[in-house]
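For this depiction, one protein chain was excluded, whereas all remaining protein chains were kept in their positions.
Up next, subunit A:
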Amino acid sequence: MSLYTKALSIGYNNQVLFENINLSLNKGQLVCFMGPNGIGKSSLIRTLAGLQKPLAGEVNLSGNDSSFHPKEIAVVLTNKVTAANMTVYELVTFGRYPYTNWNIKLSSHDLKAVEGAIEKVRLYDITDKRIAELSDGQLQMTMIARAIAQDTPIIMLDEPTAHLDLNNRVEIMRLLRSLSHEMNKAILVATHELDLALQTADLIWLAGKNKNILKGIPEDLVLNGSFDEIFQFKGFDLKTGKIQHQLFREQTIFLTGTGHEFLWTKNALERTGFKIISHAEDASTYGISVYVIVEESKPHWILNKYNQQYKLSSIEALIQQL
């Protein structure tokens, strides 16, 4: 089961968002669809899912050509769901609606799919909770469980990690990755969060400037500068993954050491505006040098400042002494 588009154009009556798009979404792949806010990510997801009519071209689903695909595509949208009294369990059972008759009688197979989805997303502690009482992260997880219960080969998610803290964001992306790889689903995630997408996606679709979509694996798109061109980073170096700091102190420090302690010290000193040198033939040419050493699994910093030596036990103290 895969989905592909032929010369697809999407948008609204007076505004074309994407033109002549040819994409394919294959099983076993986690695809992140990236682009700045407002470029039309949600519209593309809705069009691919059959919830919005394309302006031109077509979306094809191998083996099915009706406009609704409730047994092939499940969606998680940005629309917030509220309903008095509805519990997490009830919300997950909505995933089985395409398989039930008007009376919504759940078969044992349906119940098993619901239980399976709850287990996969690890919701068992909150199944009886009302959705009005959930945190944003829990509600998002519940919506994802509902999509899993729908038992479709394709799942599309629109900004599933928006408004969530780092922990929840990582958890959701890991879950989506495992769904695509272990359950062999095709998963499409629209997101504008670079860091997570770069580390989890098998494939990136990048919304281009000319109503086109660039495709590629994350690393290629980073190295060929596609991301820089589209996101127009201001003060962020994607190739190192770091924020560029201004060296406002005009002071160079020679820093040596190993491991995490060394990296975090370097971070802190760069953030506070020092230029850092770690490889030099003669350390004594620099007025200031810092050695990061670890003794009995406790880090210490030896600071040599114009022939005076200090031994410090924290980076904060080090920066103050500097």
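Operating definition for what follows: a contact is a pair of C-beta atoms (placed from the backbone, for glycine too) under 8 Å apart; a residue touches a chain by one contact, two chains touch by 3 or more; residues count from 1.
Quick note on the criterion: contacts and distances are computed from a predicted model.
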Among "Iron ABC transporter permease", "Sarcosine oxidase, delta subunit family", "Sensor histidine kinase TodS" or "Na+/H+ antiporter subunit C", UniProt-listed name of the chain not shown: "Iron ABC transporter permease"
Residue among A:Ile73, A:Ile118, A:Leu255 or A:Leu269 that touches the chain left out of view: A:Ile73
Residue of A:Ala56, A:Ile104, A:Leu166 or A:Leu263 in touch with the missing chain, whole complex considered: A:Ile104
Among A:Ala7, A:Ala56, A:Ala83 or A:Leu263, the residue in touch with the chain that has been omitted: A:Ala83
Absent-chain interface as seen on subunit A, which is shown: 46, 49-51, 68, 70-71, 73-75, 77, 79, 81-86, 90, 94, 97-98, 100, 102-104, 132, 150
